[in-house]
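What follows is a structure written as structure tokens; I'll ask about it next.
Below is a slice of the complex: some chains, not all, each in place.
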Amino acid sequence: MAEVGIIIGSASDLPIMQDAADILKEFGISYEINVVSAHRTPELMFDYAKSAHTRGLKVIIAGAGGAAHLPGMTASLTPLPVIGVPVKSSNSIDGWDSILSILQMPNGIPVATVALNAAKNAGILAAKIIGSSNPEVLAKLSVYMEEMKQKVMESGEKLKANQG
Amino acid sequence: MAEVGIIIGSASDLPIMQDAADILKEFGISYEINVVSAHRTPELMFDYAKSAHTRGLKVIIAGAGGAAHLPGMTASLTPLPVIGVPVKSSNSIDGWDSILSILQMPNGIPVATVALNAAKNAGILAAKIIGSSNPEVLAKLSVYMEEMKQKVMESGEKLKANQG
Amino acid sequence: MAEVGIIIGSASDLPIMQDAADILKEFGISYEINVVSAHRTPELMFDYAKSAHTRGLKVIIAGAGGAAHLPGMTASLTPLPVIGVPVKSSNSIDGWDSILSILQMPNGIPVATVALNAAKNAGILAAKIIGSSNPEVLAKLSVYMEEMKQKVMESGEKLKANQG
Amino acid sequence: MAEVGIIIGSASDLPIMQDAADILKEFGISYEINVVSAHRTPELMFDYAKSAHTRGLKVIIAGAGGAAHLPGMTASLTPLPVIGVPVKSSNSIDGWDSILSILQMPNGIPVATVALNAAKNAGILAAKIIGSSNPEVLAKLSVYMEEMKQKVMESGEKLKANQG
């Protein structure tokens, strides 16, 4: 059974949202990807969200653009944490609509919103959520952060070397 | 049976949305008001929207603020025209979130969006929609527009007189 | 006699606005397209708008960009419902001017505004308006929504298959 | 015969727009104020704008808020220069809609837009326009600018004195 459910409103959002899957794989966290549209398949969204925690999912990642209702509506139907990825899709106004319609949820139904198009960060946030009760994943996250640091340090060394 | 269904996500939006009811009454068009929250009563919203046209409703007016999903989600569940009123509620960022999350619907699921807090215009738009196949309502609309004109003309006369 | 009148301020907006015509044709709804500019042919706009309901039109769709006055001015001259399409034309600031000058109409003169460049949704909204008093069109809309759902479901199946 | 015509869409805009009249009076330039609404009295606007130059007006100042169409529509109906004052009326979104729907006019139909609520500047701009062919008014403008300078200089002296 997958731990993280990734849902996208349209297959056209997959190139952006694949980053979430890739980083989860890197952390050894199981996931599933489904096309679930708030506006085109509302019943499917209902079924998916209402059954998510009974099927063993621990976190849901939902990506959407424009008047992006998928993350918020999913959050209204599940006790699980929902991470929202505002997608700068072709019908979006520079991403502002995607961000505001995901972020500005009313009291009672939070969506954990990440940066515009930041599917990778959604995956890392899902890992952090799982890691908060899973020491093994937590340790992997510390390693991951250490590796990021090393890469920056090395690029700094290279820069210094290039500048003689 | 009511012709226009007015739905609000929270009773706190009633002061704004009452304007829609008032103008419909002025046009002699029947309406009903219900509290239906996309995020707090998603099942109720489903039932309301899916049965709306079978119960005789012709137009739905939905008001909501912040990450305003009620108009768009309702539109995804009914073949009826849905008019969306962006409400500048206390949790809204100057109304921008309300506007964008109602207006920027994806292809296939339009919401007829009116101005921020413009519940009165939502009521008039509902009347125009009904009037498009109802000559009596259409005639009332022409009278209404004529009366607006007269009021402006009179205020112009008064201004002139004052400046005399 | 056409049921829907599509007007554009400039022939250069036709590529965007053609989507409205195409979807209306799909629903079997008659339409006409005219070039009517609020700023360059104000008299023509007056004549068009004032006579629209007498010529049998039921809905007007107006597309415009920048300081977009065509939808609102048309709405001030007809009792018919007017759908406004904000066009992200070359002289527009990312579409914000187009949206605000169509959406933010004063009390008494609503414009049913759809998303930026969403001429297709304008066509569907016109169909929904006609469908609100025409059971045949209403039924077609339900079928259309069902077909959208099927397409999303199929793309989901394909995604699942690809991911093995 | 008045040289400057001031038009407002609603008597409620008079408190803002009166500043234009007051400064014109200060410059000894004749003016008239009329209530002319683009949306509520479109025919009146047509008549007013089309006849303006034949009645001896040299400049038109039009104030409007929200989806503000009065300045642009007037400009489309007269060869005279039209000055637009974006009004931050109660139905405006912090003035952005007022500004953009007046400023962003298409090629061929300019509106001389001034700052939000800047009716006084509209009056001064009208004086500058008249002064461009009227040496007496031009001289008054130079005096006016000199007086502004003196006032600032004096407030600077006072500040210095206070800080002693």
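Here the chain labels run A, B, C and D in written order, and each chain numbers its own residues starting at 1.
Following the convention adopted for this analysis, a contact is a pair of C-beta atoms (placed from the backbone, for glycine too) under 8 Å apart; a residue touches a chain by one contact, two chains touch by 3 or more.
Quantities reported herein were computed from a predicted structural model and do not represent experimental measurements.
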Full count of same-sequence chains in the assembly - 4 placed in this view: 8
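We adopt the following convention: only the chains that are shown with their structure count from here on.
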C-alpha-based rotation, subunit A on subunit C, 0 to 180 degrees, nearest 5: 90
Length of the line joining the C-alpha centres of subunit A and subunit B, rounded to whole Å: 35
Averaged-CA centre spacing for the pair subunit D and subunit A, given as whole angstrom: 51
Inter-centroid spacing, subunit C versus subunit B (mean Cα positions, whole Å): 18
Two or more partner chains touched - positions in subunit A: 10, 40, 66-67, 91, 93
Chain-level touch network, classified as line, ring, star, complete or other: other
Interchain contacts (touch definition) - all pairs: A-B, A-C, B-C, B-D, C-D
Residue numbers on subunit D that touch subunit C, as the complex places them: 9-10, 38-40, 42, 46, 66-69, 72-73, 75-77, 91-93, 96-97, 100-109, 111
Contact footprint of subunit D on subunit B as seen in their complex: 94-96, 99, 115-118, 145, 148-149, 151-153, 155-156, 158-160, 163
Complex interface listing, subunit D residues touching subunit B: 10-11, 14, 33-37, 40-41, 43-44, 66-67, 91, 93-94
